[in-house]
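Shown below is the structure under consideration.
As you look at this complex, bear in mind that one protein chain is not there, while each of the others sits in place.
A and B are the chain letters, set down in written order, and residue numbers restart from 1 in every chain.
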Amino acid sequence: MDQAHGSVLDAVLAIALKDATAELRRRTAVVAVLFFAATALALVSFAIGPFGLPPDDRPPVQAALLWIILFFAAATGLPRAFAHEEETGTALALRKTLPAGRVLAGKALFNFVLFLAIAAVTVPGFAVLLEARAGSAAGLAATVLAGGYGLAVVSTFLSALSARAGQRHVLFVLIAFPLLSPLLLTAIQATLEALRGGFPGTPLRVLIAYDGAASCGAYLLASVAWEE
Amino acid sequence: MPSATTLTAENLSKSFSGPPLFRGLSLSIRGGVVGVAGRNGSGKTTLLKILAGLMRPSAGRVLVERDGRPIPDPDRRLAVGWSGPDLELYGELTAGENLLFFRRAAGRPERREDARRRLRDCGLDEEAFDRRVEEFSTGMRQRLRLAFATLFEPDLLLLDEPANGLDAEGRAVLAALVARTRERGAVVLASNDERDLAGADERVELGAGAGRKT
Partner (left out) sequence: MKILKLLLLPYMAAVVAAAFLWPEPAKGFIGESSRIVFFHVPCAWTSSLAFVVAAAYSLAYLVKRNPWHDEVAHSAVKIGLLFGVLTLITGSLFASIMWGTWWNWDPRESSYLLLVFLYAAYLFLRAAVDDPERRARIAAAYALFAAVVMPFLVFVAPRVTASLHPQTVINPQGKILMDTPTRAVFFGALAGFSGLFLWLLSLDARATRASRLERAR
């Protein structure tokens, strides 16, 4: 009758794996999100491709567009984290067994992986369709990772908050945008520097600090966001 | 036999933007079977959810203790088992995967054979282990709910309408489960149906805004 709970890591990995398994069998979120990213990419390419931007002007435009697409693609798929649990009624079982912080961390991990899948489609897409050339590939990769992590954590937290609110889809973008603005603006700046060839040390430091603060805030407030 | 794990509710009241469902309700669950009776809408489900820690009361508190000392979160969640009509498990996963997931997430992984045994003890046959829950019938789902409630072998069971959708065989399984838990702990059983409450040692009546213990 040993009823002591396990470690945080047990819970986080189990939840991320469960979400991944369920998602692979259901496929609704992954398909919607990748389809969105591909469509947005195509639209953007068709819209600005013909203008033939001079090489100097391309990086700012590419940096901004990349993160706009990533943000909206994330807004399409990541909020499902908690919304789906509420809709299917499985939230009760989860809440009965696990503390909110661990559930949030597990779902944030899954959402981060989902984000990486989006980025894996979008970033190469940019390279091909918009002729984006990263001067510092390492810088770009680091930016996508650091920015994506923050995006995943904040989106997961807000998903918990809005899981039982009305107007969920519109609401999510409205409440996510102001909170993510520091992250998005910094990520765009970092991407710009990476595209221009330098390793974006300063913006990356800000991103990592943001990620840390957001993670702590989300974990501590998780039970408030998601309790009955 | 008195339970090692005890649940004490002090002065509970709950209202949802309106008149309170119940007020000043105090309970001491130390052993045996406690039946919770009341018409539909009298607050049985809400009360059980509050006792299970799934809902906050508007006033009052719930204490879960082992050997006189409060059990800290998150262990407290495993010390008390709960099942209710709105409990759902993951449809895309099989029954086996569901049970194994919750065990693993709580840091108490178990072998597949043990999970199979659990399902058998709840009256589900061999093939249910590998079937997706979305394909389950009502009766099967109810048995799965009982498996969830007993997943961590709690001393305390909170069962809300546990006989819903169960046939005679299912009811027998439920009765055996209640008897087993009563031996070492306590069961709180909420139901509309008097048959389910027949064997209760104590009784709580809900309704008309207050709770009485008889």
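One rule holds in what follows: contacts are C-beta pairs under 8 Å (C-beta built on N, C-alpha and C of every residue); 3 or more make two chains touch, one makes a residue touch a chain.
Note that this is a predicted model, so its numbers are computed, not measured.
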Considering the complete complex, of A:A14, A:A75, A:L94 or A:L161, the missing chain is touched by A:L161
Which residue among A:V12, A:V103 or A:A218 touches the omitted chain?
-> A:A218
From A:T97, A:S155 or A:T186, the answer for touching the chain not displayed is A:T186
For the full complex, which residue in A:A32, A:I68, A:V113 or A:L171 touches the chain that was left out?
-> A:L171
List the residues of chain B that touch the chain left out of this view.
-> 16-17, 58
At which residues does chain A meet the chain that is not included here?
-> 154, 157, 161-162, 164-167, 171, 174-175, 177-179, 181-183, 185-186, 189, 206, 209-210, 213-214, 216-218, 221, 224-225, 227
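Here is the rule we use: only the chains that are shown with their structure count from here on.
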Taking each chain's centre as its mean C-alpha position, how far apart are chain A and chain B in Å?
-> 37
The answer for chain A against chain B in the complex is residues 1-7, 10-11, 14-15, 18, 21-22, 25-26, 88-90, 92-93, 95-99, 102, 106, 227-228
Residues of chain B touching chain A in their complex?
-> 49, 52-56, 73-75, 77-79, 82, 84, 86-93, 97, 101-102, 104-108, 148, 152-155
